[in-house]
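Here the structure comes first, spelled out in structure tokens, and everything after it is commentary.
Complex shown without one protein chain; remaining protein chains in place.
Chains here go by letter, A and B, matching the order in which they are written, and residues are numbered from 1 within each.
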Amino acid sequence: MLKKLYYGVAYYDEYMPYDRLDEDIRMMKEAGINLVRIAESTWSTLEPRPGVFDYSHIDRVMDAMYKAGIDVIIGTPTYAIPSWLEKMHPEVLAETKQGRRPYGARQIMDITSPAYLFYGERVIRKLMEHVANHPAVIGYQIDNETKYYGTAGNNVQRMFVRYLRDKFGTTDALNAEFGFDYWSNRVDAWEDVPDVRGTINGSFAAEFEKFQRSLVTDFLAWQAAIVREYARPDQFVTHNLDFDFSRGHSSGVQPDVDHDEVAKCLDIAGCDIYHPTQDHLTGLEIAQFGDQIRSLKNAPYLVLETEAQGFSMWTPYPGQLRLQAVSHLASGAEMVEYWHWHSIHNAQETYWKGLLSHDFKPSAVYQEAKIVGREFAKLSPELTGLHKENKAAILISNIALTSLKYFNIGMGMSFSRPGMLDYNGVVRWMYQSLYDMNIGVDFIYADHLDENADLSKYSMICVPALYAASEELLGKLLDYEKNGGTLVATFKTAFANENIKVYHDEAPHTLAKAFGVSYSQFTIPEKVSVSGIGGGAPADAWMELLIPGEGTEVLGRYEHPYWKAYAAVTRAHCGEGTGYYVGCHTTDAAMRAVMEEALRSAGIDAPYADAPVKVRVSLNEKGERILFFLNYSMEEKTVQVPASVNLITDEQYQNGQEVALGDWGYLIVKA
Amino acid sequence: MLKKLYYGVAYYDEYMPYDRLDEDIRMMKEAGINLVRIAESTWSTLEPRPGVFDYSHIDRVMDAMYKAGIDVIIGTPTYAIPSWLEKMHPEVLAETKQGRRPYGARQIMDITSPAYLFYGERVIRKLMEHVANHPAVIGYQIDNETKYYGTAGNNVQRMFVRYLRDKFGTTDALNAEFGFDYWSNRVDAWEDVPDVRGTINGSFAAEFEKFQRSLVTDFLAWQAAIVREYARPDQFVTHNLDFDFSRGHSSGVQPDVDHDEVAKCLDIAGCDIYHPTQDHLTGLEIAQFGDQIRSLKNAPYLVLETEAQGFSMWTPYPGQLRLQAVSHLASGAEMVEYWHWHSIHNAQETYWKGLLSHDFKPSAVYQEAKIVGREFAKLSPELTGLHKENKAAILISNIALTSLKYFNIGMGMSFSRPGMLDYNGVVRWMYQSLYDMNIGVDFIYADHLDENADLSKYSMICVPALYAASEELLGKLLDYEKNGGTLVATFKTAFANENIKVYHDEAPHTLAKAFGVSYSQFTIPEKVSVSGIGGGAPADAWMELLIPGEGTEVLGRYEHPYWKAYAAVTRAHCGEGTGYYVGCHTTDAAMRAVMEEALRSAGIDAPYADAPVKVRVSLNEKGERILFFLNYSMEEKTVQVPASVNLITDEQYQNGQEVALGDWGYLIVKA
Partner (left out) sequence: MLKKLYYGVAYYDEYMPYDRLDEDIRMMKEAGINLVRIAESTWSTLEPRPGVFDYSHIDRVMDAMYKAGIDVIIGTPTYAIPSWLEKMHPEVLAETKQGRRPYGARQIMDITSPAYLFYGERVIRKLMEHVANHPAVIGYQIDNETKYYGTAGNNVQRMFVRYLRDKFGTTDALNAEFGFDYWSNRVDAWEDVPDVRGTINGSFAAEFEKFQRSLVTDFLAWQAAIVREYARPDQFVTHNLDFDFSRGHSSGVQPDVDHDEVAKCLDIAGCDIYHPTQDHLTGLEIAQFGDQIRSLKNAPYLVLETEAQGFSMWTPYPGQLRLQAVSHLASGAEMVEYWHWHSIHNAQETYWKGLLSHDFKPSAVYQEAKIVGREFAKLSPELTGLHKENKAAILISNIALTSLKYFNIGMGMSFSRPGMLDYNGVVRWMYQSLYDMNIGVDFIYADHLDENADLSKYSMICVPALYAASEELLGKLLDYEKNGGTLVATFKTAFANENIKVYHDEAPHTLAKAFGVSYSQFTIPEKVSVSGIGGGAPADAWMELLIPGEGTEVLGRYEHPYWKAYAAVTRAHCGEGTGYYVGCHTTDAAMRAVMEEALRSAGIDAPYADAPVKVRVSLNEKGERILFFLNYSMEEKTVQVPASVNLITDEQYQNGQEVALGDWGYLIVKA
């Protein structure tokens, strides 16, 4: 939790075509910018040759910012390596499935390479010695958007075999659990464990990815520990977590990082969120990924990067920059920082534009930022230290995500092939329906769930495609329902164990009780629709031929000459609770219909389900409600507000008063 | 020829998550399963470390099956190698055009590698010593779906150069025949023959593929010889031949294997056939590929693998499993075996489901198998030892298939590019039209046609896109027509010789006489249709600008402002026979119209051409006709049967009696 709302930018004095520092600070002040992040990814200017350090860019920026009253976050520079390091130690480049990566881009190194770690540690220590005591510095970002970059060389695989030995004890246990007898993959000696890069065994491949994710956790914990040796008690350590980007913007759970594990070494969670704008600005990405990051520590978080202008197709319409900024606050952020201040004049991201265009002039977008800056200053006292008390949660799992990649549905097609439905598509499908009804949502990270984790605080837990899950996890979910919870799951849940060994009883294994269904057949729907609650919506991608148990209500059936014998959507009671199971993928409207039922079962109110705009709610320490009304549209909309005060204009509203929001407009009230 | 109809499954005790042998046998008996295939592809459990053999899975299964009266086929395990072999001898992995293959999948080895052959021979001998005298064992399957896996390393290419020297004698002869002068590819020393993997010379590339196919023939003959050293006289040797799979199911002639050559080392021909189901079950694949395999030895054959449930999109509708099983019998199979008994719980083929689902419960499909088992038992005495006396045949050639891959039609597009018409598309186009009219078809394997082969037993021979063919073969076809046969050929026939050197007279070379046409121009049709017999059908993919000779009838012309001067479909007489030539690709309906004419020329009756269902006919040793009426549709159909007896119900039918077939139903009668 910060002391105020921050409105910031990433700032690269290093990339400037001429000295702009004073002018930039003047323009920042004018726009209400009160934070910059520096030093991230600029190793080659900080250490232009091995062991020679040049702090000049950092010094002049820290000093000038301090003088201007702008706070500074220092980023460690380790996510892009200098060419001298690669020339001296070519082995620092990750050896992946596709071979050794070439030098050039960021994020190409083997994060376990001793040479990389040696030079990385030295530059971090030198930087920390230099900056830790500077009064402008409020915190540190360790590395940036860290992932494992496909590292899979010999050194990594030898560590992996040790990990397998620790996990399984004997090769017989390994063979049994992974089904290595198939296609003669059985090993009877640890040294015969084959190179994982050619495997056709999803259990083996997914375990390796899990291991690779643990390398990221270890790497960031190692960096955090070094930084903490120097950091002052009033300074925080954070990291810029990012998301699946397979749809060209922040799109879902990050497959290569266990966010929950990484969060353990951070004081404050941070992330970047990039999203479409113009006609495609719906607020969904800002909401979903904010909810994911807030849930890590159940606390305010930092948006360390988001777009001002960004990709060419994202040039914002007038009003969108403002709406986007407060949308982050509505999810619980206390900092909104643009990547980046100025557009860059060379290389890869020339067209990922900053707050300023290449001409450094006060553009339309900059003019709008000035309004945001003023409004942030006004909102700051009321919008720091907020929290949420959501009754609904979505349970997510990287184990499930990874395992679905290795779930080959036929004709060589994996469920997660580009252009097809994937795990993140199912997560988004469930999230979308709740978001559309303005239901606040937390996320539960299933893979390292604390033994003592209390699920009972939620009235409803949604479980998208939890394909691979341990007995323990499934038992917890069953208990949750028995104890009165409402559980909503989709197809492909509870099909395999955590090692992607398919459970050899009827699906969905332990949860058959929770949902009152079982099945052993499934197919790809062709000319199939869902009647009843589905309202005739077409099924696509996947369908399970559900056999309802006794007492199970069939909410939707398949419309099809032969599959009509089977259920598509069901409701059942188990213990004190209720379970909904959705056996196929279908439309957003059909999912919403299911969720409406589930909310009713869970006793969750949805007062704003039919609001003409998005409504999001936080609470302050006094328990007062802060309501955000967000108009993601080109049309003016009128909303009814409770008795409340407008936090921008200080206007008092009576209960039920109608207030107009302009296109892309917003309203924040305290009720 | 077997003593009874077999209804079987591939069985993998090795893959079981717990001991199920007794329960599985109980369920098999209940379903009428009387055969299992075991030991195929499980080298790593049979020889878990080099030289140490563990027969326990094999022993317990053989013993238990014997006790239960279920016969056993033993598969040699060589198509999937253990990881210890790859760790000791990395060179066993095939070096292909794309480099050395990684360990993991099956079918990745260099089948000429001495290390592979050494260990392969040892494990086969150890296995044979152990099983040959077991009373349960009725035969052997050598390896599985063998191909050459792209093997093209130095050792293979050095053998290939020796092969070229034997074939051509001098480099001058090689240069002339392959046209190596083009783009400076001429060689004047055998050691300068370049690596074939980079070549742009289709003659050279196709010759190498022909050589690679001979490696498969040699490898399987070597295995068969080893197995025969141990096999009892009452045991057979077979192999599981498979087909082109480029459309995601059995799709055509197998490009990588000369089925006719491999068949020489087998006692009984065997194959797998995988095909779409649900709305896409037409019976065509079962018919075509059954006809191909039956024609190898003109004798009953084994379906060693076919799907029970298979790919997710193939989950059968009720009734389809039964219909599929008897469809194989209708082609002349005496064994129908599912791959596989149970669905697997890990790895690549987790979603290629067996007769049992992952839960091992008696599913809907298993229930239907019980009916099949009963019916097979009932049909067995009548449906063993059948044969066919077809008057129509289709001539197929791997040389033509391969050469068409190297026929570049322009803009870098090869005729056989994914998504475009290819050789197998043309074969299927011709087969489909005959299948639709319920005409029984044999296949003639052109590439190694016996000098004494008697084509005159056929009244009609269809020749799809025989792009590359020797003078000898073309001479035989011309003689066939002269002697009264009806020849039906498509575009691209007789364009090049067997070394893909284009004939330098007018196309179609020797066959110009047979068809009474010639041409030297061709193009890709755009807004062109075929009048006359084509009925206005659009031409696509390819068209030849045919110039009819004297006396040639033009059955169809091109409708086009400029191409109308040329013929599209022609009929001519040569000697006693008749030749039809189809100069372009067009619709199925247009091909059927041509075939109707050709059948008339050939004097082939088509009594069931307009039947509402598919009708297939076999003969027993007494010459009695066995008729199969197969309803590949969701609708009930009524058929008229001859005076006959229903082989399932023993009901007697009068001539012309109407019998109803339910959806996906069938009827087998003896007339």
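The criterion applied here is as follows: contacts are C-beta pairs under 8 Å (C-beta built on N, C-alpha and C of every residue); 3 or more make two chains touch, one makes a residue touch a chain.
In this text the structure is predicted, and so the values were computed from the model without any measurement.
Of the listed residues A:21, A:64 or A:80, the one in contact with the hidden chain in the full complex is A:80.
Of the options B:506, B:636 or B:651, the residue whose C-beta touches the omitted chain is B:506. Note on the undisplayed chain: of the listed residues A:348, A:456, A:638 or A:655, the one touching it is A:348. Listed by residue number, the positions of chain B touching the unshown chain are 176, 178-189, 191-195, 197-203, 407-412, 496, 500-507, 520-524, 526-527, 542, 545, 561-562. Remark: the residues of chain A touching the chain excluded from display are 12, 14-15, 17-18, 41-45, 48-49, 77, 80-84, 86-87, 101-106, 248, 278-279, 309-315, 317-318, 343-352, 357-361, 363-365, 634.
Throughout what follows, only the chains that are shown with their structure count from here on.
Annotation: 50 Å between the Cα-based centres of chain A and chain B.
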